[in-house]
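For this depiction, one protein chain was excluded, whereas all remaining protein chains were kept in their positions.
Labels run A, B and C following the written order; every chain starts at residue 1.
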Amino acid sequence: MKKLQKVTLTINDREVTAKEGMTILEAARDAGIYIPTLCYHEKLAPYGACRICTVELSRNGRSRLVTSCVYTVENGLIVKTESPKVIKVRKLLLELMLASSPAKAIQDLARQYGIEKRRFEADKTNCILCGLCVRYCSEIKQANAIGFVGRGTERRVVFHPEIASTVCASCRECFSLCPTGKLPSETDGVCFDDLTLDDFLKTQQSPA
Amino acid sequence: MDFDELAKVGSMMGSGGMIVMDEDDCMVDVARYFLTFLTEESCGKCIPCREGIRQMLTILNRICEGEGKEGDIVMLEELSEVVQDASLCALGTTAPNPVLSTIRYFKDEYEAHIRESRCPAGVCKALVSYYINPEQCQACQICLRECPVGAIMGGKNIVHVIDQDKCTKCGTCLDVCPIRFAAVEKLSGRPVPAAPPQGTKVRRVKKAQQ
Amino acid sequence: MRLKSPADLQEKRQQIISLRDSSRHCVTICSGTACHAYASEKTALAFVEEIKSSGLKDNVDIRRTGCHGFCERGPIVVIFPEEICYLGVKPEDVSEIVSTTLMGKGLVDRLLYKDSNGEKVVHEGDIPFYKNQTRIVFGNNRLIDPKNIDDYIALGGYDALTKALFEMSPDDVMEMVKRANLRGRGGGGFPAGMKWETTRNAPGKTKYVIVNADEGDPGAYMDRSLLEGNPHSVLEGLIIGAYAIGSHKGYVYVRQEYPLAIENLSIALNQAGEYGLLGKNILGSRFNFDVTVHRGAGAFVSGESSALMNAIEGKVGEPRPKYTRTAVSGIGDKPSNLNNVETWANVPLIISRGADWFASIGTEGSKGTKIFSPDRWTVGRVHT
Partner (left out) sequence: MTKNLSNVNQIIAKYQGDQSALIQMLLEIQRENRWLPKPVLARLSQKLGIPISQIYHIATFYKAFSLIPQGRHTVSVCLGTACHVRGAPRLLDRVTDTLKLNPGETSVDYKFTLKTVNCLGCCALGPVMVVDGEYYGKPSAKEIEKVIANCD
């Protein structure tokens, strides 16, 4: 295995060294620099859904916003984790999440970024669709008892009864990952109170 | 017209679909049309696109329904910036283009909708009403027959009147009213004049005058 | 009838052309989707009947072609060799056309194009809609029955592939496409040559080339008309690109809402395979290349390159979060070069007529031509 080269980059005007292939998020955390995350989990593949870990890159004069959980480190990269543009993105993302999931963790982050107004309304699913539960159950447990259904604003997470009924009772490891607490507060462990797979299928194309 | 010139005016070559529109097309409605399409086609994975476009569409729907508020345009621009900057793929990053370019080139139409509940192109149903001009109506009864919801009252030699509550603004009466009479008018941004009293006789317009 | 060498291809072309008498009448009926929607098939069947009943069966050919471009005035019928263009031809007009134009030498005036001051236009090329267009990619549609590879070969089809495989190295092909500055027709206009080079230089032996025919954006149907009308031009471009990049496996991702494009493409793939222009040892060049058609299932976002590759892997067509380009890590994380239908269709033209010819067309920054699907010629505000 080729020995991993050292990579040096600058984060918030501090020089940071990291190993080739690491992401900006990992390099920042190793250097004790805080970047918020919601859909990130070190044991899971980077997913890039919540975008809250967005940082600003600048390279020879051009700046660009990327998600630090996915972007791999490069020599000479200049990273800002709290630039005005980054803060603007995070504030609006949190406001958008609050519309459907006013859970504690989201409210704490919102307060941290000084958000007071609630300008948006959406159906209260109490789920930001970060996919931590789905991906943990698939990548780590290989059980696939829970999964996504639907597309766009109709996208939801549902348990699949025929699997969940056999594996979930003795597992429930995904419960601790849920940022909004929908797991465990809204399930008996085998399906969600507000939405089962069959409920979802009925909403899709119900006969007139 | 090439890749770079189109980029300069805030558009893009895209696949090359080109639609020529005119004053009968409402630019706010066109922006709403694209966002409806994008809300349906967003995969829903990342928050700026799924939630951002949904909120932009809610605002545009309000504007087209005549419930636009001051600050809606600023809000659309604020949402557009984050959807463009933070979305995971090109669907999200290009989704705000129709909104930003229609605001940039046709802001007057947005303001007409918001401030005067007026749709200059006469497209947004909530802001349009159909009215039969008593001076022109020759009681030919075509509109009365064709109206799918029976919202038009009148009879032989009686000036026809549209019942504004029943009217679904489908526009059939405007289509079928004979050109030489052109009695049906589409109004936007101003109240519908009071209907003439029941049973007003038609004012015969001499053949020569027509 | 397998062609084992370039010479076989030339011989086949001579054989096809010798069987065709260009002075013979050929009734061309546009059968692209728009004309099809105008019931062009009924018009075509009326021609078959009328020609049989008036005893002309042995000296008049009928050819159902792809889209001619002037969909507004379909069904379009062009009679060769005189190139007489009749518009809006209904089945009931057919007997008059056969008697007046095919048997007599006259014209059916009412079906001719009339320009703004009432002047009649006989030849399709003189109609203002076509006149000031440079139709290098789309122009052959009217001469080709998409279900018949011989029509494409008769026009010089697969000569560019022969030139690439036998007279040029992969580098030569790559350089020529780069020098022509062919920019991607899918939307962003990224230089195709650069993307090819990235794919070829990316580590890993297995590489893929992909035709993106998802075309989901509302109001766009040029890829459809091209794939339906001239599938071989796209296929030839794909094989040339594969040769330059060093790929032996191609995919064509077509939305399932384009059944006619899928049908004509599948026929083209079979015919190319039978002729030895696809598959093992193409034309005896020892270059192998295969193509699989993958039907989309109704998701505009799956036209995004990383989402499209997820779909080809059988997964949900959602975009990938990674910043590494699909040219480096695409299908199965292998280097995969994706280009739009129209981009690939330009490649044979560049190879056969050269980069300078291609660069002489278009503007400073955007070379070659772009097919548009415009609509509604009411002059007014142009919404960009």
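The rule is short, and it goes like this: a contact is a pair of C-beta atoms (placed from the backbone, for glycine too) under 8 Å apart; a residue touches a chain by one contact, two chains touch by 3 or more.
Not measured: the values here are computed from a predicted model.
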{"item": "Neighbouring displayed chains - absent chain, whole complex", "value": "A, B, C"}
{"item": "Candidate in contact with the missing chain, chosen from C:Leu3, C:Val137 or C:Ala299", "value": "C:Ala299"}
{"item": "Touch with the omitted chain, as defined above, among B:Ala7, B:Met21, B:Met75 or B:Ala126", "value": "B:Met21"}
{"item": "Touching the absent chain when the full complex is considered, from A:Leu109, A:Val134, A:Cys178 or A:Cys191", "value": "A:Val134"}
{"item": "Contact set of chain A toward the excluded chain (per top definition)", "value": "134, 138, 144-151, 160, 162-163, 197, 200-201, 204-208"}
{"item": "Contact set of chain B toward the excluded chain (per top definition)", "value": "17, 19, 21, 25, 30, 33-34, 37, 43, 148, 170-172"}
{"item": "Residues in chain C touching the chain absent from view", "value": "32-34, 36-38, 71-74, 216-221, 224-225, 256-258, 294-295, 297-300, 311-318, 373, 375-376"}
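By our rule, only the chains that are shown with their structure count from here on.
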{"item": "Overall pattern in which the protein chains touch one another (line/ring/star/complete/other)", "value": "complete"}
{"item": "Chain centroid nearest the full-protein CA centroid", "value": "C"}
{"item": "Between chain C and chain A, distance of the C-alpha-averaged centres to the nearest whole Å", "value": "43"}
{"item": "Multi-chain contact sites of chain A, meaning residues that touch two or more partners", "value": "48-49, 67, 151"}
{"item": "Set of chain B residues in contact with two or more other chains", "value": "41-43, 45, 88"}
{"item": "Chain B-facing residues of chain C, complex", "value": "183, 185-189, 215-223, 299-301, 304, 306-307, 316-319, 321, 340, 342, 362-366, 370-384"}
{"item": "Sites on chain C touched by chain A in the complex", "value": "299, 316, 321-323"}
{"item": "Chain B contact footprint on chain A (complex, rising order)", "value": "48-51, 54, 65, 67, 85, 88-89, 92-93, 96-97, 99-100, 119-122, 128-129, 131, 150-155"}
